[in-house]
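Here it is: the structure, laid out below.
A single protein chain has been removed from this complex, and every other one stays in its place.
For chain A:
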Amino acid sequence: MKKVKIYITLRESVLDPQGQAVMDSLHNMSYEDVKDVRIGKYIELEMEDSKNLTNRIEEMCEKLLANTVIENYRYEIEEGVTQ
């Protein structure tokens, strides 16, 4: 088994109003050194290992998990718990 960790973030060109609101709040708390906040999603999959594992992950990201019009994704594959 593999554990797949997928990180989805808004593209650089897309405004992140949620991140902006959080940054304003951090500034109000006097964390003035924060220069940007981007909020994204983190998804964990447990998958059977296969030769085309990366292809399958990318396919799932492109089709459903991320909307590539506004989002970027990256992923890491780790050894999962042996069942």
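To be clear about the criterion, a contact is a pair of C-beta atoms (placed from the backbone, for glycine too) under 8 Å apart; a residue touches a chain by one contact, two chains touch by 3 or more; residues count from 1.
By definition in this document, contacts and distances are computed from a predicted model.
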Check: The chain that is not shown, which UniProt protein name from "LLM class flavin-dependent oxidoreductase", "Phosphoribosylformylglycinamidine synthase subunit PurQ", "ROK family transcriptional regulator" or "Glycine cleavage system H protein" does it carry?
Finding: "Phosphoribosylformylglycinamidine synthase subunit PurQ"
Check: At which residues does chain A meet the chain that is not included here?
Finding: 10, 13-15, 17-18, 21, 41, 64-65, 67, 69-70
